[in-house]
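Sharing a structure with you now.
The complex appears here minus one protein chain, its other protein chains still in place.
Coming up: chain A.
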Amino acid sequence: MKAAVITFPGSNCDRDLAEAFAKAGASVARVWHKDADLPKGIDIVGIPGGFSFGDYLRCGAIAAQSPVMRSVADFVHGGGHAIGICNGFQVLTETGLLPGALMRNAGLKFVCKPVDLRVATAASVFTAGWTAGDVVRFPIAHHDGNYTIDAEGLARLKGEDRIAFTYVDNPNGAMADIAGVLSENRRVLGMMPHPERAVEGVQGGTDGAVLFRALMSAMALA
């Protein structure tokens, strides 16, 4: 598996994400937001957490206009895989590659703690290492993780089994407890919790490693 991890000014989980990919056995290329092209031959793009462009205007809004995001959109439209975590999820909704939007947390506070998530579907390369209904623990760290989507969009996500993770105890007001969603072709995942911060025991848990190992086995077979 060859992964590319993008860095924007203000990204702060890019190294963690690169390490998580590498720990699963991937070769990882680091890409700067001004790079117009993604490296050739990659299997997946990772859009990391952080505070790209200082969260100016809206979280992820400025990053969504970066040169590299045009290449990411082309890559995804061509059937490529992508994962956006935290700010990366916000960037993917702002680019329109995933539906919905992330609003200010209902409690208005920045929430930073480990949370339990229910794996809502195992039918994706990201979640194939679990069984639907499994409970996993990842850290969250965000101010704007309150997922919202119109009623029609929510019905579609549910009907098409595209909700990847839900919160066991909703920390931010997200609609239908949604913590992560899949694209229509199931090859793009956006999620607020941080699997890359749960891949080694020293981080307090290793549930996240399951996601990266599942990706590795899917991509190695591809």
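The definition used in the following text is that contacts are C-beta pairs under 8 Å (C-beta built on N, C-alpha and C of every residue); 3 or more make two chains touch, one makes a residue touch a chain; residues count from 1.
Quick note on the criterion: contacts and distances are computed from a predicted model.
Q: For the chain omitted from this view, which of "Phosphoribosylformylglycinamidine synthase subunit PurS", "Aspartyl/glutamyl-tRNA(Asn/Gln) amidotransferase subunit C", "ABC transporter permease" or "Hemin import ATP-binding protein HmuV" is its UniProt protein name?
A: "Phosphoribosylformylglycinamidine synthase subunit PurS"
Q: Among A:100, A:171 or A:193, which residue is in contact with the omitted chain in the full complex?
A: The missing chain is touched by A:100.
Q: For the chain left off this view, which of A:27, A:148 or A:170 is in contact with it?
A: Result: among the candidates, A:148 touches the missing chain.
Q: One chain isn't shown here. Among A:2, A:23 or A:58, which residue touches it?
A: Of these options, the touching residue for the absent chain is A:58.
Q: Looking beyond the chains shown, say which of A:108, A:132, A:155 or A:220 touches the absent one.
A: Spelled out, the listed residue whose C-beta touches the missing chain is A:108.
Q: May I ask you to list the residues on chain A that touch the chain which is not drawn?
A: Touching the chain left out of view, chain A contributes residues 57-58, 61, 65, 93-94, 99-101, 103-108, 146, 148-150, 173.
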